[in-house]
Structures are given as C-alpha cells and as structure tokens.
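For this view, one protein chain was removed and the others were kept in their places.
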C-alpha cells in the first residue's frame, strides 16, 4: 500500500525537475521566465511539504516573485534596446553566438557525472542526521521570541542576518552605480483595469505585509517575507506610475536603504555592556529590540527591493549623455 | 552603563558604518572614507596588541557560542591579513584621492568610497569568521562590492568584464553554498571546530570538492582564472589595486584556513592542487609575455602568482602541510603589497603618458620616472629577488620542496621566476630605451605627489623582507595550523 502523499511528492518532484529543464531549454525568453516562476512556486510548495513554511514564503515572495519581476523587467528593457519589442517571440534579444552541439553534450556529460557524484554523496549522508534542534530547543526560552526560525535569524545567528542586509545594501549601491537616468525604455505600464485593481489591492497588500512582520515572532513570517510583500506595493506604485522616482528623492531613498543596516548594527553594538557582548540582547528587552530591528529592516528591504526593480539612480541626464563617468 | 566593545567587532563595524555614512552623504564621501580607514587601522592595531599579549582571542557573538551562535576569532594569521588589508587599503585610498580628483570623475568618486568600505567590511569579516555559512555571506558582500568597483569607469569593456566576473562570483559562491549544505547533512554543524577530526565520508568529500572549486573560481586558480585578466585590467587603477592586491586573497585565505579543519585530502589531491598552481604559473607567465597592454600584463602576472601560492601550499606534500602554509602566507602578504603598488604605478604611467601599450612605452618624451621606479621595485618583489618579501616566500617554498625531495615543485618555481623576469623585462626595456624619441632632458618628467602611495607600498614589499622573521613569528601566534613548534 502506498501513501497517497508519496505519490503527490513524486509527482511534484518530477514536475519541479521537468520545469527546471524546460525553462533552460525553451527558446523564447518570455516562456523561460514564466516556466521559471511556476518552477519557483512549485519548489515553495515542496518546502511546505518539508515543514519549512518560512522558507516557502521567502522563496515564493523573494526568490520567485521579486526575481521573476526583475527578469521580466530586464527582458522588456532588452527587447526595447534591441528593437525587437514588436516581435512576437522573445529570442535573439541579445547577441548569442551559437554553441556547437558537441560542446553542449560535453558539458551535459560532465555535469551529469558531477550530479551523479552528488547523488551518491547525498544517499550516503545520514538521513535526518545530527542538527541544531536540541541546542535551539534549549536556547529558545532566552531568545525573546517564540518562533524558532525568527530566533535563529534575529538572535542566535543575527550576525549573519545583519550581513545579509548588508549584501542587499551593497546590491542597491552597485545597481545605482551601474545605471542612472530617469528612464530609457518606456516602463511597462498597466492597463486601466489593472490600475483599478492595483488601487484596490494596495491597502490589502500593506496589511498583509505588516501582518507577516508582526506574526514573525510567533509563527511563520518575519522581516524578509513582510518586506517582500511590502515591496510589491512599491512595484505596483512604480508600474501604475502612481509614483515616479525623482532626483530630489534620492536623499530619502538613501536613508531608507541604510535604515535597516544602521539600526541593526547600532543595536548590536549598544547592547554590549555590563558583561554582555555584541548582539547579546538583554532578556527583558529582547522581544522589543528584535521587533524594532525587524521593523527597520522590513522598511529597508521593501524600499531596497522596489529600488532594485526600478534599477537606476534617478538622475536627470543631459540629452546624449550616456557615459557620465 | 558603558558600552564594552571588542576590537574584533570594531574591525567589521567601523567600515560598515563608514560605508553607510559615505553612501548617505556622497559629498563628504572621501573625508568619511579616510576617517573610517584611520579608525579601522586603529582597531586592527588594538587587536594586534591583544593578540601579541594573549595569543588567539575569540568573541562569542550574542553570547551563545558556537555551534549555535557565531564566534569571531583572531590569531596571528587573521591579524596579518587584517593588517595587510588596512595598510594596502589606506595607501590605495590615498592614491584614489588623486586619480579620482577630476570633475568628470565626480560620479566615480561618489561611489568608490561606499563600495570600497563595504568591500573592507566583507574582507575583515572573512578574516575573523569561524563559521562556514558566515563565510558564504561575507564572500557575497565582497563579491557585490568588488563587481561594483570593477565597473566603476562605466566603459563597455569594464562592464563586460564585470558581468563575467559577476557570473564567476555567483557561481563560485553557489558551489560553496552547496558544499555548506553537504557539511550540514553530515555533521549537523557549521563552525570550524565541528569540522575538526571528522571522518572523510562521501558527503564531506563532496563538500570539500564543491567548496574548493568554488573558492578556486573566486581566487582565479588556473583553469578557473578566465574572468580575472579582463576584470583587473579594465578597472580603474585604484580599483585594480584593491581587486588584485586584496580581494583574491580573501578566497585564498579561506582555502588556507579550511585546509586546517576539513578532513584533509590525500597526497594525490594535494598534488592536483599543486598541478593547477603549476598550470597557472606557466600559462599566466606565457600570457603575460604576450600581453599588449601594461595593465593586462600585470593582471596575468596575478594569475601566475596565485598559482605560485598554491604550489607553495603543495610543496612538501601531506607530511609537510603544517609548515607549507607559512610559505603560502608569506607569498600572500608579499603579493598583496607588491601587486597593489604595481597596479597603482601602472595606472600612474597610463595617466602620465596617455596609454599603456607596452610596445610604445619608449615612444614618448614624457618619462614618469618615479612611477617607473615604483613599478620596477614592485617587480623585484614579484620576481622574488632578495631582500624582498617575495624572495623570502619563494625561498621558503623551495626549501620545503627540496627537503621533501619534490624537485618538480622547485622546477616549476624556477620556471615561473624565469617567466616573470622575461615578461617584466619587456616593460623595463620600454622604460629604459631613450633612442626612439629625442627630447630635451627637462621634459623627461611626469612625476607627482601621487607617486608617493605606490612608492611607499613598493618600498614596503622590499623592506619587509628584512623583517621576515618577526612577521613569521607573528603569524604563528595562536598556531593557525594547530601544530605547536
């Protein structure tokens, strides 16, 4: 007798692998991105099956949602720049030298061997082997939060999480440095029906995002998922042209980008007194401090992700000025 | 209630706050950058004093302690890397002030500082880390900041090189992350101490392979070096100096560090690492001989020198491993200082004579004498002539190889040395020939205060050779390789 869930798992696994392969091999770039988005959502579903709802939320919102939006925006830009916007299928958008079949086959065989090696290594590893669970269970009462993943992210391994926010900051600094100007490709705008939908949806998204942040202390959710959902607000605002980035807003934007990192790092430093080390929150205030950090980080994540989507420093460029170094 | 702060946390947080300030206040970026570098160097000096007095020091962040939490740890090797980063970083920053001073470089100036300070945050974080996942995050901080610096000039060539660098960087980091996954599957923990003495099971061997290849890609070990020459040659001079002198060293340091904790490979694998290094020495040398531009030649020489460091690591085989890392560490320090000096000097030469085509170096009446002199001094250390630090490193390499009877590694080192003499001679010939252009002696000028920083670096690369003994005994503090003498 087979557990019906096993059949579900097998089918889902097959679909995930097939979608991964299909997204890489389909010729049309638009289809590639759509297949990738479905792949990402199914992967998130698999992670729910593996009792990892936080990860699933993050993957669906950031790994798939934001990444998909970024890819689609870039494709739109590439089609515009290459003058292929009018064509039906999106290929030949970037100049691509044809790869000899022999090279592809060699690579495939090579990667197949590596994958086989990894499969052997995976099968040889202890199933449900040693982990941090006993340590986490023991330390949770001192963490100031009830949800273990939040405890790990914002307390036990908060140094990693701080540096993760730093990575996000580095990304937006780099992106602003790479691209500038108000807009080169006319931004993909939404039709009127969508505009109406967006106006209705915006408040709801804000509520969901804030709820995710708040609930993170006790249940799946938290700063990253909440931030991503709030970033969707930013995306909608940009797409509906309800908000158009202006050079004058750069100061505020910079402030919002660094807010999370600065608050996080300051709290980490300032708690180091009375025999405590950096990042060691006093137990009485741990929950408050963690919520404070999460709130600030959420704002930064939301604004940063939206800025990464917009993808350029809003600078008014003179006509024909493309290389202002 | 007073805040008690360790110099370790300051070495990471000061550059971080500096980066934030420099990004929020772009007009004061240079000033903030300098203040940050001074303060960071102060924190490193404070840490060096602590390490000298007490041996290796640790800090359990959050008070949890590994394996649940993340610990910072500093021993002689970490502090030596931090010091290298501070000193080279400080002098490169001085040079950057000059080379980014033009009005048309306002934008570069504005972004150089936050990116460079973020890079510094990431590198200092790597040198103090004791957790492999934390290393992954730090490596990504470095990667994004380094790519930003690579494309600072905004030219098409730099952007193309930056994109290739980005692909290689992400790919390397993902291989590393997959390796971290396998370590977790097998051991259930991620701190260095947890890796010690683990039996080499299938999962751990896979982890080791993935992590090594990922890091080799990041440090541009032959044959995974393809992204480096274009990226380092097309960046602006201060960025090239930081990328070649410092950034590749971070991944190299991680290789060195993990070699101590991971279940170590057999003799055969160590030979393979040495062979990749040997390939780099030869191929990098040949390409440097063929390079048409000065900066490209210098970039290829980096590929060769990185290879030499891996040869140094493999020089005495498994038995001599606990000694080999010292030769590798010395070469890392020597290359970091000398290569930064050389890239800055090459940038100065390019600025003064308007191009960096090696063939035409002797066709100009302008002779940036001081920059050429700096270039030559740096070359002395890179070739490995006494009394430079590079010489001591190479000597230590060959000594170990000879003691172990590994004459092939001696041969590779000699071949690499000859190649480096050959390719640098192409440049010297251009510097020294005057017969192609007739001009009054008075015009043989073109040196400025901007040459001070690279010259200081080059002199250090030579002079530190005389101080090699104290440097070596310093990096041994806390026994980075676990073996008491």
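We just call them A and B in the order they show up, numbering each chain from 1.
Definition applied: a contact is a pair of C-beta atoms (placed from the backbone, for glycine too) under 8 Å apart; a residue touches a chain by one contact, two chains touch by 3 or more.
Please note the rule applied: contacts and distances are computed from a predicted model.
Going by its UniProt record, the hidden chain of the complex is named "Na+/H+ antiporter subunit C" among "Sensor histidine kinase", "Electron transfer flavoprotein subunit alpha", "Metallothionein" or "Na+/H+ antiporter subunit C".
Seen in the complete assembly, the chain not on display touches A, B.
When you scan B:24, B:45, B:106 or B:163 for touch with the missing chain, the hit is B:163.
Listed by residue number, the positions of chain B touching the unshown chain are 68, 133, 136-137, 140, 143-144, 147-148, 151, 156, 159-160, 162-163, 166-167, 169-171, 173-174, 177-178, 180-182, 184-185, 188. If you put the missing chain back, the residues of chain A touching it would be 5-6, 9-10, 13, 16-17, 20-21, 23-24, 29, 32-33, 36, 39-40, 43, 46-47, 49-52, 54-55, 58-59, 62-63, 66-67, 70-71, 73-75, 77-78, 81-83, 93-99, 103-104, 107-108, 110-112, 114-115, 118-119, 122, 127-129, 131-133, 136, 148-149, 151-153, 156-157, 160-161, 164, 167-168, 170-172, 174-175, 178-179, 184, 224, 301, 305, 308, 311-312, 322.
Heads up, the rule we're going with is that only the chains that are shown with their structure count from here on.
The mean-CA centres of chain A and chain B are about 31 angstrom from one another, to the nearest whole unit. Touching chain B in their complex are the following residues of chain A: 117-118, 120-122, 124-126, 129-132, 135-136, 139, 155-160, 163-164, 166-167, 169-171, 173-174, 176-178, 180, 251, 254-255, 257-258, 261-262, 265, 268-270, 272-281, 323-325.
Here chain B touches chain A in the complex through residues 1-6, 9, 13, 16-17, 19-20, 23-24, 59-64, 67-70, 104-105, 107-108, 111, 114-115, 118, 121-122, 125, 133-134, 137-138, 140-141, 144-145, 147-148, 151-155, 159, 178, 182, 184-189, 201-203, 205-207, going by the rule given at the top.
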